[in-house]
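Excluded from the complex is one protein chain; the other protein chains are retained at their positions.
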Amino acid sequence: MNKQTLQRTVFAGLCAAIIFIGISLFRINLPAVVGRPFIHFGNTFAVVTVLVLGFRYGAAAAMIGLGLFDVLNGYAATAWITVLEALVLSAVVAQTFHWLHYHPGQLAKLYLVSLAAGLIKIVTSWVAGVIESLMVGTQLPVACVNSFLSLPATVINSAATFLLVPLIYLALEKTILKRIHLR
Amino acid sequence: MGKLIIGRYLPGDSLIHHLDPRGKFVGTFLFVLIVFLANNWETYLLLTAFVLLAVKLSGISLKFFIKGIRPMIYLILFTVLLQMFFTPGGDPFWQWGIFSLSKLSILNGLFIFIRFLLIIFISTLLTVTTTPLQMSDAMEYLLKPLRIVHFPVDEVALMLSIALQFIPLLSDETTKIMNAQRARGVDFGEGSLINQIKAVVPILIPLFVSSFNIAYDLSVAMESRGYHGSEGRSKYRQLQWQAADTWMLVVFGLLAVCLIGLRSY
Amino acid sequence: MDPIIELDQVSYTYENAAHPALQQVSLTVAAHQWVAIVGLNGSGKSTLAQILDGLLPIDTGTIKIGGQPLTTDNLWQMRQQIGMIFQNPDHQFVGATVEDDVAFGLENQGMPRDQMQQRVHWALEQVKMTAFAHKAPQTLSGGQKQRVAIAGVIALQPRIIIMDESTSMLDPTGREDILRIMQDLQQQLQITILSITHSMAEIVQADQIVILQAGQIIKTGTVEQIFSNLRNLTELGLQPPFTQQLQADLRAAGVPVTAQYHNKSRLIRELCQLRLKM
């Protein structure tokens, strides 16, 4: 393992930790009638990580960060779905970023990437909801309808991702990205 | 904001605590599959008894498990109701358009409710009786077969253990950075939603910078201690598979056999 | 005594850097010495430490460890003879628990497990951390973390230990503690210590002082040689030692003490003699 690979691997591990913290510490409570819905930044940070580290390391960090949170917080039985969601999200983000031939400073393209990220997140969340429903034995139509239930929260989260990813990425680009060579 | 507690491990000295985390991990997934076998009163009763026994053996109060359900209760109830109204067949004593209620559908809803509880209980059981470190060791071990398809198991294992280890440090770091920006006039948790979301930037950039510095220092430290990839390494911390772990899997097998015998066809 | 480290005309420039971080550095260190490396922030101290351990590939010059030249082929064997302890205790903890961390270097060598257990136990005993073997790093103080780092290094039984500002993030108690442990270990295990430091208490007890400025070694010598002359010391990243400053100021105030560097007890003796003469 050469110096750069080691450094990248270690950094990916730390990014996974940041994603984990993004879920557990970075929370904004939303006003609501029932329950205490909140936005967390796990997905947003995962997208940023993929942009910073590229698909291979970024996806690993996203899968570890998001998956580890589920495993350690009582959602072990469904953690594998989360891990797959993270993989799909990373692939879509990395691919869109690649297709767009992004050059530093192109804010519009970053918004396209984060739009793709937000949309795919809504889709995968819905599919994940269906699978989870099926896992407890509901019928497919019930699972499909049921899965819409958690969609409002996902949409708000995706909106936050859409808004925030370009801001964060641009700020990183201006500050440290040109000083480190991770991709 | 206080110190972050990673995960929800509750220390204890029970049989369940001492089981090998790999076995518990596999067991949890097996259980989710086994639950699919149940389809009548007898089978659900057996499963429930099994889970309650496991909870009892863990020495952790049932209240804790019940508390864990609270945040999900609306989702669960909604699912159950939906399933009740949507289940066709039986002979409905109430009907309205596509919605109907029958003895069968109510029973069906109840079963789903029980399945929910069982799966949540068993996942929680894994979480509360296994330390995060054991969990990550187990995951590392269980990933090993993926080597055949050239999945970089060792690299992922390294990332996993670094992630786990640096979560507390980075969360302290987050608190510190937040306080420093607060002292410079940022109001977290005040103002419009958009402003609150944007306030993440002055925390996250320093956090990434810190992480990069850590990655730099840590990789130098690792290299200076002779780390050059996973090849030729030996392992100090080892999981110990014991008779009790084998027995646990046997019990799961027996449970499955019983369910197959008891279920209706 | 045989030299254990010999640097000859070594230069190194970081990628994308405008100036070399090290320029034509030559240095000889005798075995079993305590060498203090000093200099201002950015003068190249950490770079020097890293090239010694083969962590950065030098551009020109030669490095010999124990008489053997360091090459890319024997890098990993040579590295086993050198242990490093870094500044930030949190940024060098690799293992999830104390014992795992101490074992890390041994694992890298592929040492069999029962042998590792002995070594880990031995190393933890040396730094008096046996009771903490199963603890997680977050539960330790900064000083305790550095002790673990030391254990991780001596477990590999190196001949040289390099400390890169290893005590600068500790409180005074932790600092003294680590220094004492290192002094004991140096005696017991017969190791050579290179210590990068700004701490005067540590510098004055070194056998040899090396001063770096802008990537060059501008002076080496014993404490007496270095501090015999007070001028320019601050520019080189050194405060004069307390006793030396006191001597100078006393002389300026007309008290007839000698100009030559004295350590604390010698100066006190001299002051007593002066008082008796009054």
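Before moving on, here are some points about what is shown:
Order of writing sets the labels: A, B and C. Residues in every chain begin at 1.
Methods note: a contact is a pair of C-beta atoms (placed from the backbone, for glycine too) under 8 Å apart; a residue touches a chain by one contact, two chains touch by 3 or more.
To be clear about the criterion, contacts and distances are computed from a predicted model.
Missing chain, UniProt name from the options "Benzylsuccinate synthase", "2-ketoisovalerate ferredoxin oxidoreductase subunit alpha", "ABC-type branched-chain amino acid transport systems, ATPase component" or "Energy-coupling factor transporter ATP-binding protein EcfA2": "Energy-coupling factor transporter ATP-binding protein EcfA2". In the full complex, the chain left out of view touches A, B, C.
The hidden chain makes contact, of the residues B:G7, B:G68, B:P168 or B:P206, with B:P206. Of the candidate positions B:V51, B:A157, B:I177 or B:L259, contact with the unshown chain belongs to B:I177. One chain is missing from the display, and on chain C it is touched by residues 39-42, 87, 141-142, 165, 168-169, 171-174, 198, 234-235, 237-239, 242-243, 245-246, 249-250, 253-255, 264, 268, 271-272, 274-275, 278. Taking the whole complex into account, chain B touches the unshown chain at residues 2-3, 5, 173, 176-177, 179-187, 189-190, 201-202, 205-206, 209-210. Not every partner is drawn; the one left out touches chain A at residues 171, 174-176, 179.
Rule of thumb we're sticking to: only the chains that are shown with their structure count from here on.
The touch graph of these protein chains is an open line. Each chain gets a centre from the mean of its Cα atoms; for chain A and chain C, those two points are 44 Å apart. Once the centre of each chain is set as its mean CA position, chain A and chain B turn out to be 18 Å apart. For chain C, the set of residues touching two or more other chains is empty. Multi-chain contact residues of chain B (touching two or more other chains): 161, 164, 214, 218, 222-223, 227-228. Contact residues on chain A toward chain B in their complex (touch as defined above): 1, 3, 6-7, 9-18, 20-21, 24-26, 28, 30, 34-35, 39, 41, 44-45, 48, 52, 60-61, 64-65, 68, 71-78, 133, 135-139, 141-142, 145-146, 149-150, 160, 163-164, 167-168, 171-172, 175-176, 180.
For chain B in complex with chain C, the touching residues are 133, 161, 164-165, 168-169, 213-214, 217-218, 220-228, 232-238. Those residues of chain B whose C-beta lies close enough to touch chain A in the complex are 1, 4, 6-9, 25, 28-29, 31-32, 35-36, 68, 71, 74-75, 78-79, 82-83, 86-87, 111-112, 115-116, 119-120, 122-124, 126-128, 132, 135-136, 139, 155-156, 158-164, 166-167, 170-171, 174, 189, 193-194, 196-198, 200-201, 203-205, 207-209, 211-212, 214-216, 218-219, 222-223, 227-230.
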